[in-house]
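Subset of chains shown; positions unchanged.
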């Protein structure tokens, strides 16, 4: 596909440390549909998130993972904003101490919430943070799912008090459950976050980035 | 698709209690590919597992879920037998007290291991069970993934001592991570196991069933 | 006492693995009252439960253990059925991961409840099981005793709502406390369940067995 077989630009910068425990395939050796998805991703974010590189080690699982992600994250209906979805991912990934997922999704949460201070608070103690009562109810439900609690009608009533119906509950639960899987894969493969995420959403150029972030970001 | 709109035979028998918290769609209203998969499933198992009915409420997520399952469970390479895979699912789902997953997969473990007593032991205390040292090492690793532990090289070394290479480790981790997601969806939707599972693999007809169980069973 | 000094029929079948950590005495060396109790037990169950063999290592403790068991299990008054008592033992022994006690008493629970599926559910997650509200209240109280919680009047009120009076509370507490002791002895001696228990109560011959099970079974 290319004379230059070295896989990904970003990796050159951080070559002191591998981005995961398994070898990352050369771009030229990857199936076409995977490269296509990667290139689209790289265009929107400005760099290719390491999870794409790492999971391409097993193309059929790569496809299944991103197809699932797409089915639940890019769903067009429901009351969950992009900021809501990122908040769910941040809080439940923190519970699992998942460095990769929290670095990536707290960055996206800063972008969508336009509130980096709030994102920092959430990483320390969401109960004490400036999240709204609605957001706290959503987070509390997501954590119940994350802990594999027995879910009862009480859980649904609390959500309804803040305007979330049963379809929203399903959306919160599905995103949480998907990241329960993702967090475990990250811990297993030991994926390192791209350096680009640390400053994302902290500067004044947030607005521009936000407009571009339309492709999946996992 | 059919004049008789009542969805699934099995449900009639257990009509005292809904099989999940969300409505189950009528078969006639489902997309063709989903009905096709359901009918194939029903032919092999003898009944349609409730998870198929329940997840059909959201067709795109249904497709993503079973495609992912298929990519990791029906993979043809590697050292994990079907009994191994079911054992992983049983032990990690027990950790989450997931009634549906343990009833279903302990049944399949009985079928594939041909050892119902061992399956019962595993449900009580796998450390005290008659599992082999190899199986115990596999279970221990699966539980580390299930608990979202920080995975280190030590984990891989212990697996290698029992003949599992890095590809096997990936398979164990992926199945465990997928069921971390599935267990949470089950708790959320409150899926009830089909009655047929309780006796599966306990009778002398196990051999026949085993031959038929080639389609995915989640 | 007998020409054939080899102690117990059942042991021959499972000679690959000792039934406990301490030596099992020869039948001919045991005091007469202990042999008598063993033979009665063997007649009713069809085999001699391993706990009898193992505890005979210390005859005076053997006598104390079974006399105590008899005083609380075979009490003729009160509202606890045999199925209730076995349910209490199963759930509290599961909390201690006691393989022997759960294998034995889940078998007896299958026999007395005539519901093997329910017994399997209870071993996975009793809260999600088909136990009645009355049985769940009983189990909840037994678990409070098992955890050595501070017991308050609230505990008694909850029992009363389901028809259990203070004498029944005493019975639940005593059985639970006795098995707190028994579970620890089992873990210490590492007693292995007799193979006969795994299938007990799963077949159609349950009714016959049930009639015979009148002697103590620990």
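Order of writing sets the chain letters: A, B and C. Residues in each chain are counted from 1.
Operating definition for what follows: a contact is a pair of C-beta atoms (placed from the backbone, for glycine too) under 8 Å apart; a residue touches a chain by one contact, two chains touch by 3 or more.
On a predicted model such as this, the values are computed, not experimentally measured, just so you know.
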Next item on the list: Please state how many copies of the single repeated sequence make up the complete complex in this structure file, given that 3 appear here.
Entry: 6
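Keep in mind that, in the parts below, only the chains that are shown with their structure count from here on.
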Item checked: Maximum centroid distance from chain B, chain identifier (CA atoms) -> C
Checklist line | Separation of chain A from chain B, taking each centre as the mean of its C-alpha atoms, in whole Å | finding: 26
Check: At what distance in angstrom does the C-alpha mean of chain C lie from that of chain B?
Finding: 31
Note to self: Could you work out how far the Cα centre of chain A sits from that of chain C, in whole Å?
What the structure shows: 50
Notebook entry, point to check: What are the residues of chain B that contact at least two other chains?
Noted result: 97-98
Next item on the list: Please give the residue numbers of chain A that touch chain B in the complex, ascending.
Entry: 21-22, 58, 60-61, 63-65, 67-68, 71-72, 96-98, 145-146, 148-151, 166, 169-170, 173-174, 176-178, 180-185, 187-188, 190
Note to self: Under the stated contact criterion, what part of chain C meets chain B in this complex?
What the structure shows: 94, 97-99, 102-103, 106, 116-117, 120-121, 123-125, 127-129, 195, 198-199, 202
